[in-house]
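The structure that follows is given in the form of C-alpha cells.
All protein chains but one are shown at their positions in the complex.
Naming follows writing order (A, B and C), and every chain is counted from residue 1.
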Amino acid sequence: MLMPDGLDDLYQEIILDHYRHPRNKGLLADADLQAEGYNPFCGDQVRLTMDLDESGHVHKVGFDGQGCSISQASASILTKLVKGRSVDEVQGLVATVRRIMQGADMTDEQKDELGELEALEGVKKFPIRVKCALLPWTTLQDAVSEYRKTHAQ
Amino acid sequence: MLMPDGLDDLYQEIILDHYRHPRNKGLLADADLQAEGYNPFCGDQVRLTMDLDESGHVHKVGFDGQGCSISQASASILTKLVKGRSVDEVQGLVATVRRIMQGADMTDEQKDELGELEALEGVKKFPIRVKCALLPWTTLQDAVSEYRKTHAQ
Amino acid sequence: MYDVATVRKDFPILSRQVHGKPLVYLDNAATSQKPQAVIDAWVDYYTRHNANVHRGVHTLSVEATEAYEAAREKIARFFNVPAPEQLLFTRNTTEAINLVAMAWASANVKAGDEIVVSEVEHHSNLVPWQRVCEVTGATLKLIKVKPDYTLDFSDLDRTLTARTKLVAITQQSNVLGTIVPVKPVMDAARRVGALVLVDGAQSAPHSKVDVQAMDCDFFAFSGHKMLAPMGIGGLYVKRGVLEAMEPFLRGGEMVLEVTYERATWADLPYKFEAGTPNVADAIALSAAVEYLSRLGMDEIRQHEVALTKHALERMREIEEITTFGPTDLSLRGGVISFYMADVHPHDIGTVLDREGIAIRTGHHCAMPLVRSRLNVPATARASFYLYNTEAEVDALIEALKKTQRYFGNAHARRA
Partner (left out) sequence: MYDVATVRKDFPILSRQVHGKPLVYLDNAATSQKPQAVIDAWVDYYTRHNANVHRGVHTLSVEATEAYEAAREKIARFFNVPAPEQLLFTRNTTEAINLVAMAWASANVKAGDEIVVSEVEHHSNLVPWQRVCEVTGATLKLIKVKPDYTLDFSDLDRTLTARTKLVAITQQSNVLGTIVPVKPVMDAARRVGALVLVDGAQSAPHSKVDVQAMDCDFFAFSGHKMLAPMGIGGLYVKRGVLEAMEPFLRGGEMVLEVTYERATWADLPYKFEAGTPNVADAIALSAAVEYLSRLGMDEIRQHEVALTKHALERMREIEEITTFGPTDLSLRGGVISFYMADVHPHDIGTVLDREGIAIRTGHHCAMPLVRSRLNVPATARASFYLYNTEAEVDALIEALKKTQRYFGNAHARRA
C-alpha cells in the first residue's frame, strides 16, 4: 500500500478501521442523554445518544454522523470509551481527551485505560484536523451539560 | 532677498504685488453678476460682483476673499481683465484661462492681450496650486451661468 | 504563444516547497499568488513616495495622490469603466456589495419589492440581500440552477416582475465554475426596470470584463483574486445611479464642508471613500492589471480552458470521482469541484497537502448550493490560474489516485 509521507500518523490503521466499521452506529430512541454537533466549515456532523442504567452508568450508546475519517472514527472510539462510565466519569473523560488533543502527552496509565484513543494522538501533528477529532467530544460535553440542566436537583 | 529654489516661477513679483495690493477689492451692492467660490480643502474663498453698462459690457467689478497668495492674486488680476468685456467675451476669457492653466502655452497674441495673466503661468509648475489659481475663474463662470439663467430670453 | 514557464518565474512563491515537494497551488478561486511586479510596486510606494493623499501640498503627498489616481484610471480602463470616478475602491467584493446594499438598496428598496439572486451565489452576494429584505420587508427570489449546472433562465420573465428592484448575480460561480451569461438577465431586468449587480469576484481575474458592453449597473470585484494584494477591491457604478446614491461610510476625505451640525459630500468618487484610503494596495492592483493586460486576458482564458479540459479528462480515469459543473468548456472557468466516493473532501485535502498540492475543501462560502443543491456536505475544489501547468494537473491526478488507493486499498485488504 502506498502511503504518502507522514500520513500514517494521522490515518493509523485503527482510525481507518473505525471509519469504515463504525462501532455503535445508529441512534437510540428516547435516549437519556443526547446532543448534536456540527462543524459548518468542513460539514462534519455527529449525533450522540446514550442511555443510563439504574446506577447512572452509560449502558447503551449510539451515534450517527457524516464527515471526514477523523471525526467519524473519533466518534466511534468515543462510543466504546463511554460505556460503563457514570455521568461524572464521562465528564472527566471529555476533559482528559481535550487536554490530550490540545497538546498534553498521554500518560502510560491513560494509554492503558483509554486504549484506542492513542490512535488519535497522531492527529496532533495536523493541527487543522484537531477540531475534527474533537467534534464528537464537544458534542458529548453538550449532551452531559444538557442532561445536568434537566436533572438539576 | 532669499528665494528658495524655483519659487520665483510661482511667486512672481506681479503675483506678490496683486496679493498685497489687490485691485478692485470690495464688493458692489446689487451687482448684475455675482457668485461665490470656495475651496474647502485649502479654505480659499472668493466673491465676485460685476455691473454691466447699457451695452452689456462689464464696467464695474469688485471682489472679496480670503486665501493663499495665488488665489487672491488671481482674483485681483481677473478683475482687471474682465473690465470692458461683454458677457460672451467674459465667458470666452474663462475658457482661455482654463485652457492655459491646464497646460496650453500662451500665444504671443494672448500674452499681449492678457498681460499679467502670464504671471500665473508659473503656477503650472506647481500642479497642486493650479486649483488655487483657477478658483476665481470658476467662480466667474458660475456668475456668468447664473446671469444667463436669469436673463434667459 | 503563452509561455507558462516564463510566467511562473514572475511568482516568487511558486519556488516554495511544501512537505519537501514543490508547491502545486490549485486554490486560486480562494486567492491568487502575486507576481514580483506587484510586490515591487507596493514596496516602491513605501520606500519612495508614501504620504496621505489629497490636500497635501508637499511633494510626497502630490506624488502619492497622482499615483493613486493614476492607478484608479488604469484599473478603470481595464474594465472599460467610462470615467475613473465611477470606480470606487473598496476592501474587496464583499465590501463592494455591502456598499450597494447599504447606500443604494436602503434608499431604493421598500416593503413589497423584490430582489433576485441565483442559487449559485457566494455568501457575499446572498447574505447582504437577505438583510436588505429583512430590514425593508422586501422578498428575496431565486434563479434556479439546472441539473447541468447552468442557471435556469427559462422563466426569467416570471421571476423578475414589476416589483423587482435589483438582480444580484455572479458572473462566474466559485463552486461550479459556471460562467453566467449576463445578457439575458440584463434584458429581463431592463424590461421590468430593475437594476443589475454583477459579482465579478471570479470573472474579473480570468476573462475580459467590459462593464459598458455588459451594461450592468454595479460591478464588484476583489484585487486579491487577480494578482493584487488583499485589502483592495472595487465597485463600478453606472453614472446616474452613482450620482443619486447616498454615502456609505462617513468621516474624513468624503466630505466637502462640515459644521458641528451637518456635512455635505465631496465629489465622486471620494464621497464613497471615507477615511485614509489604501493607496499602496490600489497602486499594486494597477500593477496587477498591467501584468494581466500584458499577458492578455484572452490568452489567460485559453490557457485555463486547456488546463480545465485536461483536468476533466484525466479525472475521468478515477471512477470514484464525481465532478460538478458544466461539461461545455465554453461555459465554465477553471474551477473543478468534485467528490470522491468513500473519501471525505477533508481527507482528500490532507492527503494532497502532503504531496505539496493545495486545494480547497468545504462549502466554499456557498453553503446552500453545496448542501441543498449538490447534496453533499462539502466538496473538494481545484482551481487554476495563469501560472498553473499541465504537469501540475497531472500531479493532482496522481495524488488523487494515490488517495483513492490509500483509502481504497484498506478496503481491499478487508475484503
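The rule is simple: a contact is a pair of C-beta atoms (placed from the backbone, for glycine too) under 8 Å apart; a residue touches a chain by one contact, two chains touch by 3 or more.
The structure displayed is predicted, hence computed values, not measured ones.
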- request: Could you list, sorted by label, every displayed chain in contact with the chain left out?
  value: A, B, C
Message: Among B:L10, B:L33 or B:V58, which one touches the chain that has been omitted from the display?
response: B:L10
- prompt: Which residue among C:A280, C:M297 or C:A395 touches the omitted chain?
  reply: C:A280
Message: Please identify which residue in C:V7, C:I115, C:L352 or C:V376 touches the non-displayed chain.
response: C:L352
Field: Missing-chain contacts mapped onto chain B
entry: 1-7, 10-11, 13, 16-17, 20, 40-45, 66-70, 126, 129, 132
Contact set of chain C toward the excluded chain (per top definition): 12-13, 16, 18-19, 23, 25, 27, 30-31, 33-34, 39, 42-43, 46-52, 55-61, 91-95, 97-98, 101-102, 119, 122-128, 130-131, 140, 142, 222, 224, 229-232, 249-253, 255, 257-263, 274-281, 346, 349-350, 352-353, 357-362, 365, 367-368, 372
Touch list for chain A against the chain that is not drawn: 38, 40-42, 127-129
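Here is the rule we use: only the chains that are shown with their structure count from here on.
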Field: Mean-CA-position distance for chain C and chain B (Å)
entry: 49
- request: Return the distance between the CA-based centres of chain A and chain C, expressed in whole Å.
  value: 39
Message: Quick check on chain C: which residues sit in contact with 2+ other chains?
response: none
